[in-house]
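Worksheet: one structure, shown below.
The complex appears here minus one protein chain, its other protein chains still in place.
Coming up: chain A.
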Amino acid sequence: MNLPLLYDVALSLLLARWRQTLVAAVGVTFSITMFIALLSFMSGLNQLLDGLVLNRTPHVRLYNEVKPAPQQPIDRYTAGQRQHNFIRSIKPSDELPRIHNVGAIIAALRHDPRVRGVSPKTQAQVFYNVGTINLTGTISGIEAEEQNRLFAFGDYVVAGNPLSLKTVANSIILGKAAADIMLVSVGDVVQVTTVKGNRVQLKVVGLFQSGLLDIDKVQSYTSLATAQKLLGEANNYITDVQVKLYDFTLSPRLAQEYAQRYEVQAMDIQTANSEFETGTFIRTLISYAVGITLLTVAGFGIFNILNMMIYEKMDTIAILKAVGFSGTDVRRLFVAVALAIGLSGGGVGLLCGFGLSALIARVPFEPASLPTVHTYPVNFDPLFYVIGGVFSLVTTYLAGFFPARKASQIDPVIIIRGK
């Protein structure tokens, strides 16, 4: 075919109206730039916020709720008889919220191929003693290494070393807000009172900041063994088993499975944090909507320019047809014009979008709650560039298609007579 000739003619038409061409192309460039920058930034933000949740929260958490026995002693005597027992104000039996047979459960979970890691935790309620005042607090006994590997624990330790929990005996990583109230810092010793009344001295080896003041006032971390000692329990006393999966979308299913198999309560991340997913979805939706609106507006720009160009180039079209160019040739010609605008504008737009994203990624951003973040988060996902590129091509093609069809249908006789 004579496509090269058509492209050549298209180029000449473009150059003859280079000002309008430039305006149309800049429109596309602008919209693609904004599309890329907006999506990269929004998605970066989403990842950051999701990360907060996904990093800190176990995908499945196994625990044992304190609740009254489902079978009360009276039931054993009256079972099978035609009678009902009404018992009011049943209390749970004297049992702590421990998980039974936890060693076997953890070992089994570690062998599950879907599980990335397991980190046990023991929660203990305590009072921090500040002079004569007692502040309520929660100390979580953890395996510092696992906790760090699976839940980025180290990211939230703003002073000291998280792994000191393992190496220093009777150590504690104190919530930053609590430390501020107690006027202690790394290296100092704090005294806590357990629920059973024991007083224990713990050495502060680090400060912890989650970003949520209410949590930082009460939450502290220590090693598993220390927590168990605080509670006066044996070393198999575990209240929570935190499971991190390779694919967190499996959590609801696995939570159910584990709950049945191990006879414990299991909470999946989706149930625990349903509002986050909604937020992510809405933000993504908004950014795509804005991006696509921008591209559509750019598409109308091209549509306009082409319509104008065809109106101006009636004579040219008539003459091309008279000397032997077919309607199809003319249509291809103007589609090529549209695509040239879209391709050049879109290509530059992709580059500018990358540049703008890179620029945003260097703007300082120091949220108090996110100690590891120093600049605005940007997600340089190649997918956005693919979408932007494809979409710019599709819009320009559509924007060019109808004017091009109109051009192909021009009757040369009418134009030539009209002179």
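The rule is short, and it goes like this: a contact is a pair of C-beta atoms (placed from the backbone, for glycine too) under 8 Å apart; a residue touches a chain by one contact, two chains touch by 3 or more; residues count from 1.
Assume contacts and distances are computed from a predicted model.
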{"item": "Chain not present in the shown complex, as UniProt names it (candidates \"F420-non-reducing hydrogenase large subunit\", \"Tryptophan synthase beta chain\", \"ABC transporter ATP-binding protein\" or \"Cytochrome c oxidase subunit 1\")", "value": "\"ABC transporter ATP-binding protein\""}
{"item": "Of A:Leu183, A:Ala234 or A:Val323, the one touching the omitted chain in the full complex", "value": "A:Val323"}
{"item": "Those residues of chain A which, in the complete complex, touch the missing chain", "value": "2, 5, 9, 12-13, 15-16, 315-316, 318-329, 412-413, 416-417, 419"}
